[in-house]
Every structure is written in C-alpha cells, then in structure tokens.
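Heads up, one of the protein chains got dropped from this complex, but the rest are sitting where they should.
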Amino acid sequence: MTQFNVGILGATGAVGQKFIRLLQNHPWFTIKALGASDRSAGKAYQEAANWIESTPMPDNVKDRVVRNCMSAQFEDVDFVFSGLDSSVATEIEGDFAKAGIPVISNAKNYRTDPTVPLLVPEVNPDHIELIKTQTFTTDGSGWIVTNPNCVAIPLTMSLKPLNDHFGIESVVVTSLQAISGAGYPGVPSLDILGNVIPFIGGEESKIREEPLKLLGKLKDGKIEHASFPVQATATRVPVINGHLLTVNVKFKKSPADFKEVVQAMKSWRSPIADLGLPFAPKFPLEIFEDERYPQPRLHADSENGMQTAIGRVRSGDVMDVSYIAMAHNTIRGAAGGAILNAELLVSKGFIS
Amino acid sequence: MTQFNVGILGATGAVGQKFIRLLQNHPWFTIKALGASDRSAGKAYQEAANWIESTPMPDNVKDRVVRNCMSAQFEDVDFVFSGLDSSVATEIEGDFAKAGIPVISNAKNYRTDPTVPLLVPEVNPDHIELIKTQTFTTDGSGWIVTNPNCVAIPLTMSLKPLNDHFGIESVVVTSLQAISGAGYPGVPSLDILGNVIPFIGGEESKIREEPLKLLGKLKDGKIEHASFPVQATATRVPVINGHLLTVNVKFKKSPADFKEVVQAMKSWRSPIADLGLPFAPKFPLEIFEDERYPQPRLHADSENGMQTAIGRVRSGDVMDVSYIAMAHNTIRGAAGGAILNAELLVSKGFIS
Amino acid sequence: MTQFNVGILGATGAVGQKFIRLLQNHPWFTIKALGASDRSAGKAYQEAANWIESTPMPDNVKDRVVRNCMSAQFEDVDFVFSGLDSSVATEIEGDFAKAGIPVISNAKNYRTDPTVPLLVPEVNPDHIELIKTQTFTTDGSGWIVTNPNCVAIPLTMSLKPLNDHFGIESVVVTSLQAISGAGYPGVPSLDILGNVIPFIGGEESKIREEPLKLLGKLKDGKIEHASFPVQATATRVPVINGHLLTVNVKFKKSPADFKEVVQAMKSWRSPIADLGLPFAPKFPLEIFEDERYPQPRLHADSENGMQTAIGRVRSGDVMDVSYIAMAHNTIRGAAGGAILNAELLVSKGFIS
Partner (left out) sequence: MTQFNVGILGATGAVGQKFIRLLQNHPWFTIKALGASDRSAGKAYQEAANWIESTPMPDNVKDRVVRNCMSAQFEDVDFVFSGLDSSVATEIEGDFAKAGIPVISNAKNYRTDPTVPLLVPEVNPDHIELIKTQTFTTDGSGWIVTNPNCVAIPLTMSLKPLNDHFGIESVVVTSLQAISGAGYPGVPSLDILGNVIPFIGGEESKIREEPLKLLGKLKDGKIEHASFPVQATATRVPVINGHLLTVNVKFKKSPADFKEVVQAMKSWRSPIADLGLPFAPKFPLEIFEDERYPQPRLHADSENGMQTAIGRVRSGDVMDVSYIAMAHNTIRGAAGGAILNAELLVSKGFIS
C-alpha cells in the first residue's frame, strides 16, 4: 500500500493527542506535521502539549516542532486530520481545503454542510461522492469530510440494520456519557464524582439531527435526509471512556418480536468488510446476550475501541423495542472514526 | 399528639438502619422493639448490626436486645415498620397482621395485593380506605400498608399532576440508580467504579406496574388501575444516593407547550399539605430552571431527603414532553416514605 | 451576646461560599457585605457566583450587590472573613488591616508573619496576644489573624496532646486529600476519577512548617516555634470532603505502649471547652476503636465538620506510634476554622 504523510490540526488538544496515539504504527499513515495555536507553534511538541493519554508520548513526535495551523506550513502532507476546536475550525479547515489539502475532520462545523459527507464507513460509504460537489478548489484537490458526534455513532450504527429491515418511525434515547467526551480539563471533578449531570450543552440537537443525515440517501449528488423524529436526553456520568445509550425505537413495519430485531442486527453485513481497512473492526456490531452487558469499562476498548456493543434487546409496550448501545467515544466516536474515514477515502481513490 | 411505640422488622439491614436513623427524635414515634433474623436475635443491637449509616448509631438502640420477628414478641408496640427481605416478608408480615399488629412495609411482597394500599400520601391518600377490605383479622386491628419501589416514587410524583391535567397516554423512562438501592454489601465496587451497569434485576417490571396502581382510582372498595403503558430501562451508576430518571411522556390531551407542563407541576397542591405530618416535605416537588439540575449529589438530601426534584422540562418531537426527575432512593423511596405513610395513617385515625 | 456585622472577602469563590453557608443562622455574626473581584463587583451575588454548595444559596445573599475588595467599601462591618486567593490576599488584607478593619483570614499569605497569629483555638489560643504587636494601625484597631492549612489542622490537633505528654521528636506523614481542597473548577475529573495523584503543589512545605508555629510557645511577645522535623507526602484521592492522614510519630520520651498514647489523646481537654463558642465542637478529638475508622465519607461531617477524627493508634517498629487523623478540609480546615477563630477573638475581647 502506498504510504501517506499526514498532518494533525489541533495536535495538542485531547482529540489531537488521540490521533497521535492511534496513528502510531499505522501501516499507511505517517505523522509528518503537527499544527496548533499560536501559543504552541514553534515549540517542541513535548513542551507544547500536556499529554493526557495513558500510554507514553510516542518518541517520533516529542521533538517535532509544532506549526501554525496555516495551509502554507503543511505543503509536505497528503492530507490532514483535524481535531480543531469548533471556535476556529470553520476558518482553518476552509483554508486548508482551498489550498488543496484534504481535511478529515472531527469538528462539528462542516457536518451540516450539504456538500460535506458526514461519514461512517459502515453506514453510508456512498456519501463520499458528495466530495465531488465541493467547490473549495477548482480541480477538486481540496475537500472536507467529517465524522459524526460521539453519541450519533453508536446510535446510528445500531439503527442502520433496523432502518433497512423495518423502517424507523421514531426514536427515544438517553445517553450516559463519559467524561472524556468533554476534553481536558473538561468536567471538574467536584461536579461529577459520585454524581450525574443531566445536561450536556449542544449535545441533544446533534443526536437528533446527525443520524438523519447519516441514514439519508444520496440522490442526484445530494443527501436526502431520513425523516424520523429523535427525542434525546444527554447526561454525564462518572465513567472515563464509553458512551452508553438506552434506545427505544418504533418501527414503520413492526417485527413479529424482538428476536427478529436481534436477527436483523446479527445478519447485517458491513459494506466495507472486504476492503481490508486497518481500523475497520472485524465485528462492527457485537450483540450481547448477557443482560448485564455491554458496560463501558469492560467493553469500550473492544476491537481497539472501534466496535459498537449492543445488549438487552427486548420488546416494549410503548415503542417496539428497547436496547442498549455503547461505543468508545474518543476512538470510535472521534479520532478512530476519522482515521477509518481516511482509510476508506484512500481505498476509494479520493486520496492518492 | 399521642405517642406511639413502634417496632422495626429487619432492623439490622440497610433499610432497617435507615428506619432507626430517621426515627431518632421523631415527635410521634418511639422505637420500642427491633426484630431481625435468628442469627441476630438475642444479641445487643450494636453486636448484631454492621452499622453503615454515616451518622453514629443512636444510643437508644445500641444495647437493645434484638428480638425474633415473631408477633408474640412485639406485643408492646402499636405497629411495626418492615424493612424485611422479600424472601421472608410474605410470611412474617402476614403473621403480624393476623396478630393485630399493623405493618407499614417497604417490602415488595404485598404491593400487588388488591386489598393492600400501595401508598404515597401526596398521590393517593384515599387508597388507605382499602385497609378496611383486608381480612387478616376479624376486628380490623391488623393490616398491611406498603410504599412503592424507589424509582416508582419520583416517577409517580412527577406524573400525578400531569395525569390530572393532561391524561397520560404513554411513558418512556430510563433510570440512573444509586448504589445504595442495592443494599449492603450490594454492588461490588469492581462492577461499578467508573462504570455503568445497564440492568437491575426485577426493577423494570416494578417501574412499569406500580405507577398504575398508585394513579388508580378507588371505586367500590377496589383500585381501578391507570392503564397507560410504561417502557423502562433501569441502569446502575456510581452514585451513593439519589435515583435520577429521564422521563418522556405522551399525553392524551396535548398541552400547548412545555410551559403548560411546568405550570401544571408548579400549581399542583399536595392533598396532605395541611395535615402537619412531620415527614411531609414543605415542597414535595421542586422544579429547577437551571438546566444542569437536579443532580443526585447536590439535591437528594433536599427537605431531609423527602423532596422530588424536577428539571429540564422541555418539548419533544416523539412524545410531548421530556424531563428529569430525581429523589432520594432510601429516604423518599424507602424508609422515609414508609414513615410518612405511618404519619398519614395516624392522622387519619387508622393507628391510634 | 452582642451582634456583629461581618464582611466576606473573596465571597464568590469556594471558600467564600462556604463562609456564607456556615454563617447562615450564626447566633453572633450577620453577613453585611460581600467582596469579590472587579468582574463580580456591582452585580447581585446570585449573578456573580457559580454556587457550588449542596444546600441552596441563602436568600439573604442572593440579591446583595457584590462590592470591590476595598476597605473604603466595608466601613459598615465590624470585621471581615477573607477567603481571598493568595495572589491578591497580601495587598487587600493589608489594606483592610491598615484601615482598622480586623481580618480573619483563610489565605496563606500572612501565616508566616511573626506578628500574625496562626490560630487554632483548641491548640494555641494564647497566640492571639501576638495581635498586640501588629503595626497595621497605631491604635491597634486593624489586625490580621490566620488559620492553618487544611492538613496542618488535623495533624496539629492530634499532635497537641502528644507533644504535651511525650514531646515530639519527629513526624512522618502521608496525606490523602479530598478534591474540594483544590477549589473550583479545581481538579479535572479525567485526572482523578479512579486514580491517585501523588503530588499537590506547595502543600508539603505547609505541612512541615505550620504545625511548628502552632505548637510554638509565646515568649516575650514572640512565638518560639517547635523544632521537630516533619517529612510529608501529599496525595490527592477521589474523595469529596475530608483529608485523611497516616501519621507516624517518634517521641522524645517514649510511652510504655500505644495505649498510653490513646490515653493522652482521650484525657486531653480543650482550653476553650468552657467558653461557649458556637462553632467549637463538643469533642474536638474523637478516638475510634473500630480499626476501619475514621473514613472521610462517613466522618468528615461529624460535629458539623469541626471534629478531628483519630483511629488505628498502634505501636510501630521505626517510630513510636502510627495512627490515622482526618478532618473536614473546607470546614474545620478552612471556613469553619476561621469562624471559630473569630468567635474566640470575640470571647477574648479583641472584637467588640
């Protein structure tokens, strides 16, 4: 496989650090450039970053000098991963795309742009065709692809086979979200130790909207969004990694019983199963039968944090079915998801 | 007010200890007798009990000799509180009732008995009339009253004004339950530290069923249960005290907007407000406007743990309204609820 | 008892909030003025403060307009409590003292000033005489008194009777400190959830030095510090309130066995026991015999958070004795300690 040189924007932040950790030893991608704010630019990475990952900072980034997040300083990379803060991502990512540098972004800014794919390779790989409608450059060399919110991922991963089989009528979901989702320093310990915070700013609208774009259909170069309503409550719980969701779904075409729902999930086949993408989990969905599972602390790291775990699928009296869905919020739901997106884009020839 | 001598069944367990703590300095009730299993009977209470409350064991129980849970040994009390384990409660509570000793029970065993009131004074005080239909004794001197499950309490407290105003069509609820709800030793720390367990055995059926009896109507000496469906997911979170619920409700008669729902809660008046019951919270429902609230660690102890806290009332796209409800699971949801029941029964002349 | 009007400096911070909560319903002191930074000055307190206490903000401060921390704006108070940050305390507290307004401070800035009492009423009440040597004002109307670091308090409370009986030769101590000690937002949850941080900046030098001043002797208007060495390791643990210390002490005059040490602690009498100070704990030292105790979550709130709990007193092979000491860090170790200081100063006629 061809090798690619990559840059990381927002390299000193929590998501940026996760990119660095996950890309260590990646078979296709080599970190060539690290970009951060003016405060960090010019310093060695180990001086600029307050490293919070539990594995040591990789040697190959320690002495690398951090650059400004300006496209002119990233001419030596094939594309960039963006872990930028949303306060600056619109401008910087646009700058890179216009300069002909593809941007694979975890930021929310371009997710709702109708020409930008909101991409989960197992769910809507065909949406990458949207790239061709982007106008950042005249020759198509610069573009942006985004990955969804960390709750939208396990929700959509679980809804995909159900939508295909039964058609989704409506969803009521509660999320129990890990503290790593708030970045660093993030949630003060006095707020969350032995506690639940029943609110996360800006989260519920993403949970309502992003699954609809992800499950939308590509028609005539545009995404026709799915149209079912989602009612969401987002809470924070004292868990390190792994967002757990309690999901209730009503179908357009009711299954005979919940076993049919389990069967739909089990028989679902990932459309990228045969592409040999390094970050693709072998089993994107794991369906637990032990009713105590999944649990964030036990299962968030399954398949290197890229698996979505499902459990307690059962019938309901109000909506057809209830179940639990859980995935690693900063791997599957952020940096790992973006890396898988990049792998798909390489595989499909968008990066070369 | 007349003074009453009370006994406590299951006095060494977690609920029994909570009864002892809460009854300390009670203006009407004096602990006269403590009952526990054969293993404890005959010992001084401080020898028999592994005290887990955070305030010291009251002096007046330390040297009290624990009795067997046999009615013959409780002739010196006016009634008993029961914190018995469900494995023995059917037989023992029945024995006491037949012996003419009223039983105010926290155990689940008689909750579904059509002649036994499942009682929340603010919700269905009229249900105590059911007592007259009980046949434990020929003279009506012995009877049983129960309080509901610790999730059913805040759920029903919040649904009561809504059912009165709008009529409830259906409910979808997720509970985030504190570890104290599992008693002692209860949940192993290895299972719950930094984790969520998405299952609590036997809990969801109580959440579905108990609100229907509580919101039922007394007609011709029987309870006509409410009939809306409840879809529930019960989870355990690393919180000490306070069960938090995310509640979604669909109404028979839709409100204009969520503010009407808030108004219905705020304008609701407790039917026992004027009875002067010592354990009755001044404000049974507190409606928070700060969207970060309620939180278990901050608000479970409000009004001595007897208040139900509500927050984040807002409109939904699938069901009419979503909100958070939270109450102290071992006070409002167990021992404190039973004490308030006893106070109502005194006030209404059932205990004298 | 005469009533006093008090001001609170740093009123919006964590310590300031604790002052407000603890002074609610104080029999002698009424909050008259709240001071904070320029950012807060001019706003109603409820607008300026992010209230983090678990009991609601008292009604009598909600609408009170926050003032600048300038002495000219505090002429209507008899004295002030200071919960100021150390970055500004030197200047502001000095300004108040010079203006003739006594300052009872929790800040560290003046603790080492040889003319400023570092005061724990049960340990060194005679040190208040130092006030007379202060030169902030010519008429003695303005002065500063400080209370010690939150670890120094339980350490010194436990060492006091031992120093009196046996003479202390040396101390080796490890602290397991609660997160509330770091203020708000303080410790990021990602750093401390399920973890220990074996370092707290600036803490160990205070633990080494403050007990020596507290146990010093007043001679000719000066404090002759005690002179034993203290070796300290300060760690942070995921506990809300209550600093727990493992203490090892070598004596000048070895006791026959550890029971003599227990006896020395038990027979110790607080020199302020008969003064009737509202915040004085009835039993300043509680000696547990149950070897599982004391524990922060169970015992930090004992005697309204003003008690120091001792446990596991036993002989050692390297140093004479080992034991556990624990006290509430933000009550006994901060705001509550300062209030008790103020009460002693009133009782002794320094405030009138």
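Going in written order, the chains are labelled A, B and C, and every chain counts its residues from 1.
In this text, a residue touches a chain if its C-beta (ideal position, glycine included) is under 8 Å from a C-beta of that chain, and two chains touch if they have at least 3 such contacts.
Only a predicted model underlies this, so the values are computations on that prediction, with no experimental measurement involved.
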Full-complex contact with the absent chain, from C:26, C:43 or C:208: C:208
Full-complex contact with the absent chain, from C:68, C:90 or C:235: C:235
Per the touch definition above, residue among C:140, C:194, C:216 or C:271 touching the missing chain: C:194
Chain not shown: contacting residue from C:61, C:107, C:171 or C:306: C:171
Interface with the unshown chain - residue positions in subunit C: 170-172, 174, 176, 193-199, 208, 229-231, 233, 235, 237-240, 244, 246, 248, 250, 291-298, 311-312, 316-319, 322, 324
Interface with the unshown chain - residue positions in subunit A: 54, 56, 193-194, 240, 297-299, 301
Missing-partner contacts on subunit B, residue numbers: 52, 179-180, 184-194, 238, 240
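FYI, only the chains that are shown with their structure count from here on.
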Shared interface numbering between subunit B and subunit A [over half = same, under half = different]: same
Whole-Å gap separating subunit B and subunit C, where each centre is the average of the chain's CA atoms: 40
Between subunit A and subunit C, centroid-to-centroid distance (C-alpha), Å: 48
Mean-CA-position distance for subunit B and subunit A (Å): 42
Sequence positions of subunit C contacting 2 or more other chains: 193-194, 240
